[in-house]
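Note that one protein chain is taken out, while the other chains of the complex remain in position.
== subunit A ==
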């Protein structure tokens, strides 16, 4: 059973990725939201923008991670050059 768990069938790869991305998004955005609320309440005298900004950070991190999961080779600043067809 452990063997089967390890090996996900090929048709389910994308679904898994999507699951991971969604959970990542939820976690990151929730962390950002909470950090923004705490920061606005404590540091920025109950202003609303720190909440949006930190949530945005959270979403952005989630997006970046998701992007990496879908295309691990697309690292910013790195370009993979295909070898010329011989």
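Here, contacts are C-beta pairs under 8 Å (C-beta built on N, C-alpha and C of every residue); 3 or more make two chains touch, one makes a residue touch a chain; residues count from 1.
Heads up, the rule we're going with is that contacts and distances are computed from a predicted model.
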Could you tell me which of "UTP14C small subunit processome component", "N(6)-L-threonylcarbamoyladenine synthase", "Nucleolar protein 14" or "MICOS complex subunit MIC60" is the UniProt name of the chain missing from the displayed complex? "MICOS complex subunit MIC60"
Note that subunit A touches the chain not displayed via residues 9-15, 17-18, 21, 63, 66-67, 70-71, 73-74
